[in-house]
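Of the protein chains in this complex, one is absent; all others appear in place.
Note that the chains take the letters A and B in the order they are written out, and that residue 1 is the start of every chain.
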Amino acid sequence: MGEAEQDRIETQEYLVNMGPQHPSTHGVLRLLLKLEGEIVHHVDPHIGYIHSGIEKMCESLTYPQIPYLTDRMDYLSAHMNEEAVCLCIENALGVEVPDRVKYIRTIFSELQRLASHQLWWCVMGMDLGALTTFFYGLRDREKILDIFEETCGARLTLHYSIPGGLMFDIHPNFRNRVHEFLNYFREKLPEYDQLLTGNVIFQERTRGIGIFPREAVINYGVTGPSGRASGFSCDVRKHHPYSAYPFVSFQEALDDRCDTLARYKVRIREMWESMSIIEQLIDNIPEGDYQVKLKGVVKLPEGEYFQRVESARGDFGVFIISDGKKSPYRLKFRSPGFSNLSALHAMSKGWKIADLVAIMSSLDLVIPDIDR
Amino acid sequence: MSLEDLNTFIQSIEPAAEVVQGKQFPEVMVPDDRLHQLALELKENPSTAMDYLICLTGADFEDHMKVIYHLESTVHNTVLVLKTKTLSRINPVLPTVCDIWQTAEFHEREVFDLLGIRFKGHPDMRRLFLSEEWGFPLRKDYVDEVRIVDR
Partner (left out) sequence: MAFSIYDFSSFTQSIHEGLSNRLSPAGTLAVEWVIVGIVILLFVAVFGLFLVYAERKVCAFFQQRLGPMRVGPWGLVQTIADFIKLLMKELIQPARADKFLYNLAPFIVIIVTFLAISVIPFAKGLQAFDFDIGVFFVTSITAVGVIGILLAGWSSNNKYSLIGAMRSGAQIISYELSVGLSLITIVILAGTLQLSGIVEAQRAGWFIYRGHIPAIIAFFVFVIAGTAETNRGPFDLAEAESELTAGFHTEYSGIKFAFFFLAEYVNLFIVSAMATTVFLGGWMPLHFGNLEEFNHVMDLIPPVFWFFIKVFFVIFLIMWFKWTFPRLRIDQILTLEWKFLLPINLFNIILMTVIVLMGWHF
């Protein structure tokens, strides 16, 4: 509608509270929307409804206790989070973990990424009104959680990595189960495309929606698949390799179309890449110890340590300031969701409410990851 | 860019800044009043091109409070740590960098919320997680009255 036409009708902006309890905010995120009709003029995220003060708590915990809490931040990439903490502590102590540990950690991370992307996919479909996707995604995710359960007893908050290695060795059946899953999921993943990606309505709803160019993505620190969909090569696995990533070859899923569909497609491609990474590692897990015995009381040398990993949502960082005692002086988590959320306003301004839901869904926000 | 080059580069912009090699990354300590200018130069100058602010951390060291910026260059794939500090505990104020890296808008609000450091020039300096009357929990002299954390 042209400027002149709009002036003739007297309209008024109004505020709508989306959340804290709302089906598409997936948690207790509250968005204060300023709307004109259906058009979103301003998005003001109000967060902190499940702020649990994890950073403050860590200041009074010993180092081996910290991964227990990180599991509960971004519960969908629990293993990546705890891996980041473990790597940070190991680097600070100068401990080199056996290759076996690196391999298993990487396999777990990639399985976790698959599980997270599967959940994201089913929720994305649901947000756009295709309710069937939800069950397709959960059906496959269940298989991964079963693998986790068999090895470490937990399904969501794994707490499998500990400083110095792993809590236990892998289950003897682990290799078979992973192979079984890969064979199964390689057939099921094309179903995702058939059900949702190829759908005309889905493409109409996502193509060209929420365009966020590369400069803006870097400026707002949007990382992970959401950043890569705008051509921002930000894969920590590529740029600052850790664990077993130096030993595998994989493609960084990049796209330059910058819209919601691109963010969707990057995640689908990442699922294929994750499967290929697991495939390269699963048969080559070296023999050896599954942990290095650390001292009874872990004390980091004085200094500052920063460790980044690629979680399912992006660049996850752990920053420890140590004063040489048994608990950190200050510990900061750089959570990807927090930075991604900061871009939500810029991304969704001028789009419709329905687009806002699609955009938010394509950012894959996990609220405890934002609130910490 | 090697540490010496970085040192000369930063000294040319801001003589008061100190450059040291930290445990992992080069670290630059800059006085708070010169922070904004240096940050802008670090981003705009093609030889550093620190265009991605990874992480913005506030920390309380009893006698002073530090804010630590982890910067990355997406061009050179290098990481740099920029630090600044404020001595005041009553009314700590630092210049904002959210006009340089827009993601800082949220990160600075977080630092304000948890440490009480105000950022001058920030467009929307509200608390982020906690309610208005709450103290600043990440300060070391914070008293945990309801005993949520300390037991």
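Criterion: contacts are C-beta pairs under 8 Å (C-beta built on N, C-alpha and C of every residue); 3 or more make two chains touch, one makes a residue touch a chain.
Bear in mind the structure is a predicted one, so any value in this text is a computation, not a measurement.
Taking the complete complex into account, the chain left out of view touches A. Across the entire complex, the residue among A:D146, A:E180, A:E204 or A:D256 in touch with the chain not shown is A:E204. Interface note for the absent chain: among A:D127, A:D255, A:E304 or A:D364, the touching residue is A:D127.
The chain omitted from view is touched by exactly one of A:Y136, A:Y245 or A:F316, namely A:Y136.
By the touch rule set out above, chain A reaches the unshown chain at residues 14, 16, 22-24, 38, 125-132, 134-136, 139, 195-196, 199, 201-202, 204-205, 352-355, 357.
Keep this in mind: only the chains that are shown with their structure count from here on.
Residues 22-25, 51-55, 57, 59-60, 68, 70, 74, 77, 81, 101-103, 105-107, 110, 114, 128-130, 137-138, 148-150 of chain B touch chain A in their complex. The residues of chain A lying in touch with chain B in their complex are 47-48, 51, 53, 55-57, 59-60, 91-92, 216, 218-222, 232-234, 239, 303-306, 308, 315, 317, 319, 321, 329-330, 332, 334, 338-339, 341-343, 346, 371.
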